[in-house]
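What you see is the complex with one protein chain gone and the rest in place.
And then chain A:
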Amino acid sequence: MDSTAIETTVREVLAEQGKLSEDAQSIAADADLYRAGMTSHASVNVMLGLEDEFDIEFPEERLTKATFTSVQSITDAVEAIQND
């Protein structure tokens, strides 16, 4: 899966679970999702959605705020996990 396809799915999961005050499809890839209204509770639901969609598990060391800060950081993390 290339990073564009990953990003598309990431945005779909964010739209469903992120509870963002902005449109998940159009928010800038580097925009801070927490500032855009994503709570820590919502971020867990985003993780669950991503794990289901990509059939992956985020390892403990990636369960940090930094991983879920932006569309870009999530996409990078998913790609890295898939390549592991």
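In this text, a contact is a pair of C-beta atoms (placed from the backbone, for glycine too) under 8 Å apart; a residue touches a chain by one contact, two chains touch by 3 or more; residues count from 1.
As a working rule, contacts and distances are computed from a predicted model.
Look at the chain that isn't drawn here: its UniProt entry, checked against "Amino acid/amide ABC transporter ATP-binding protein 2 (HAAT family)", "Putative Sarcosine oxidase subunit gamma", "Acyl-CoA dehydrogenase" or "Cell division protein FtsX", names it "Acyl-CoA dehydrogenase".
Even with one chain removed from view, chain A keeps its contact list with that chain: residues 21, 34-41, 44, 47-48, 51, 57-61, 63-66.
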